[in-house]
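The complex appears here minus one protein chain, its other protein chains still in place.
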Amino acid sequence: MNSEQQYIDLFRQCRTMIDSHSAPVLNALREQAFQDFLQQGFPTQKVERYKYTDVPAAFAPDYGVNLNRLDIPVNPYEVFKCDVPNLSTSLYFMVNDAFYSKIQPAVALPEGMIVCSLHEAAQQYPELVARYYGKQARTGKDALNALNTMLAQDGLFVYVPRGVVAERTLQIVNILRSDVDLMVNRRVLIVLEDNAEARILFCDHAADDRSFLTTQIAEVYVGNNARLQLYELEETHVKNKRFGNLYVDQQADSNVSLNTITLHNGLTRNRSEVTLSGERAETNLYGCVIADKQQHVDHNTLIDHRVSHCTSNQLYKYVLDDQAVGAFAGRILVRENAQHTVSNERNANLCATKEARMYAQPMLEIYADDVKCSHGSTVGQLNEQALFYMQQRGISREEAQMLLRFAFAGEVIDCIAIDALRDRLHHLVEKRFRGELSRCSGCKICK
Amino acid sequence: MMLEIKDLHASINGKEILKGINLTVNPGEIHALMGQNGAGKSTLSNVLVGNPAYEVTSGSVTFNGKDLLAMKPEERAHEGLFLSFQQPVEIPGVSMVNFMRAAINAKRQYHGLEPMSAGDFLKMMREKRKIVELDSKLANRSVNEGFSGGEKKRNEIFQMAMLEPTLSILDETDSGLDVDALRIVAEGFNKLRTPETSALVITHYQRLLDYLKPDIVHVLLGGRIVKTGGPELALEIENKGFDWIKAELED
Partner (left out) sequence: MEEKNKFVKEVAEKKYEYGFTTDIQTEIIEKGLNEDVVRLISSKKEEPEWMLEFRLKAFRHWLTMKQPEWGHLKMPEIDYQGISYYADPTKGKKDGPKNLDEIDPELMKTFDKLGIPLEERLALSGTAVDAVMDSVSVKTTFKEKLSERGIIFCSISEAVREYPDLVKQYLGSVVPYRDNFFAALNSAVFSDGSFVYIPKGVRCPMELSTYFRINARNTGQFERTLIVCDDGGYVSYLEGCTAPMRDENQLHAAIVEIVVNENAEVKYSTVQNWYPGDAEGKGGVLNLVTKRGHLRGANSKLSWTQVETGSAITWKYPSCVLSGDNSQAEFYSVAVTNNYQQADTGTKMIHLGKNTKSTIISKGISAGKSQNSYRGLVRVAPGADGARNYSSCDSLLLGSTCGAHTFPYMDVHNDTAIVEHEATTSKISEEQLFYCNQRGIPTEEAVGLIVNGYAKDVINKLPMEFAVEAQKLLNVSLEGTVG
């Protein structure tokens, strides 16, 4: 049986159940998504965009899917203790794909701002949700969009109205929790209207020693002169597979930073697609990957410069140990109208062992002439001269290697704009390199 | 006796450079090592600090009674050996503060001492910086990154001040320095001298030696020390070059 069949059967058999536990806005797209999925099937590694990750194999095992929304007993505060000192956030939890509404942060949100379950939003503000839901993550262009849209019943909705500045960082802790192997299809919709500002931190954790397969489709809309910082920190475990598709649409003068840090995982494939629709928009993508054992991290980015005078920067760094596999494919597309584009892409990788593998593919596709674009990619080792220099100063070789790796990864962490988070991550990265952080620090099961 | 080198032979990429070096350095002594390019001066300094690119083929080196050649490079440093590199490497992303603290604490640990507190360490940094007039900005930057040639050399002497070695090797520390920088580096070095510390100074020029006042001057030629004398030998070389020594040898 091919990998697709079980999802096709599942959808055909459980369609009514899926619909009945979701909202009309989400249900409206299912049929088309299903047709698109039938037509496309899972992408094989012959599809350029999926060259480095075997999707059919990841989706082949039999996972449970919580389609009839059984309540999974959990107290998120018990399984998760985020200990970023000095970081006062508005803390929310997602348990698998469901928004955990039993606890709400004590500090009220600014007037008009909404942070809630997508399911709930789709019922309370159907027009608002319908305006954005499924508009970027089109089901015809990516089979994972199709699969997620077919099956997704809930997720997160964040709405920041015109001119509203969310002072406190929103922290969304994604907790994977299950007594059986579980597939989670999560949906995220973030809307910042004109002049709005927000910082959102996602922390991925797995609370059970089970195999998890997550598809997360996030659609982000950033209005004129709006500002968004988005942080994604993955600290799960080797049995976790994550497929995340993130779509960002930026209007004029907007500014978005995306910082993806993968400290622990099993298999991760992150697709980040940023469309610069308005002039003078700026986008910054940062990624830091530290992988060992048989971990697999595949970042696939597309920056679509559609209009003139936009700026994009990308910096992705990988440190690969043991038999880890890293892949980075970054594509910069500068369309005909996008004159005066400035775009830089840099990818640097350290392979620490013979078995570690790195695939890098920095791509430029340029149809406008008045542009400044560059990319650079390197794969190499720690500088022997630097190591020796440090040894001469009495630092052991191991410690010198550690310091250099820490400095290497630190360049990405330095790009984090929230001081407390940056300090904390420097600390986590250092602990990670020292092997003191065998898994994530806050999870109950890791203690 | 601090350092004793006996019949040391060493090669790089299979080519023998050192062909039987014998040299003894006692506490408090300053030795100057002179010689033309390719004579083996830098090879000797690299071999002493254990650069893995060089292979010792025979001979022995004892340092304060211990077998130096059996030690790892960092152990040699902990034992008090310091090399001021001819071309200090840039280490992007590693700040001088973190770098030096790691070096100091590793040495303290080797000697069974507690790590230095952050406050004490920063105070020490501040004090030592003055010795070579090193700008505080430089001290906050990544190691040698974006430093001028003179700044790199000053940074080397600053690190020497921090680590308080008993034997310092200055490998052409004067090369490429302007007059002021040379004075600062040399005076910095002199401030750090004690009756117990020694130095091996590799140079082509008398000018640095004017400042450092060596006790003993050696001439290295073809991988061997061919002549040893007092400070007057350096002056003679400054005036007459090396040819007369070669001629002497042929006779």
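Read from first to last, the chains carry the letters A and B; within each, the first residue is number 1.
The working rule: a residue touches a chain if its C-beta (ideal position, glycine included) is under 8 Å from a C-beta of that chain, and two chains touch if they have at least 3 such contacts.
All values reported here derive from a predicted model rather than from experimental measurement.
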In the complete complex, the chain left out here touches which of the visible ones? A
Among A:290, A:351 or A:390, exactly one should touch the missing chain; which is it? A:351
One chain isn't shown here. Among A:14, A:57, A:130 or A:368, which residue touches it? A:368
If you put the missing chain back, which residues of subunit A would it touch? 48, 336, 339, 349, 351-354, 356-381
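Quick note on the criterion: only the chains that are shown with their structure count from here on.
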Subunit B-facing residues of subunit A, complex: 383, 385-386, 388-397, 399, 403-404, 407-408, 410-411
Can you tell me which positions in subunit B touch subunit A when the two form their complex? 49-52, 72-74, 76-78, 82-83, 85, 88-89, 91-94, 98-100, 102-103, 106-107, 110, 142-143, 159, 163
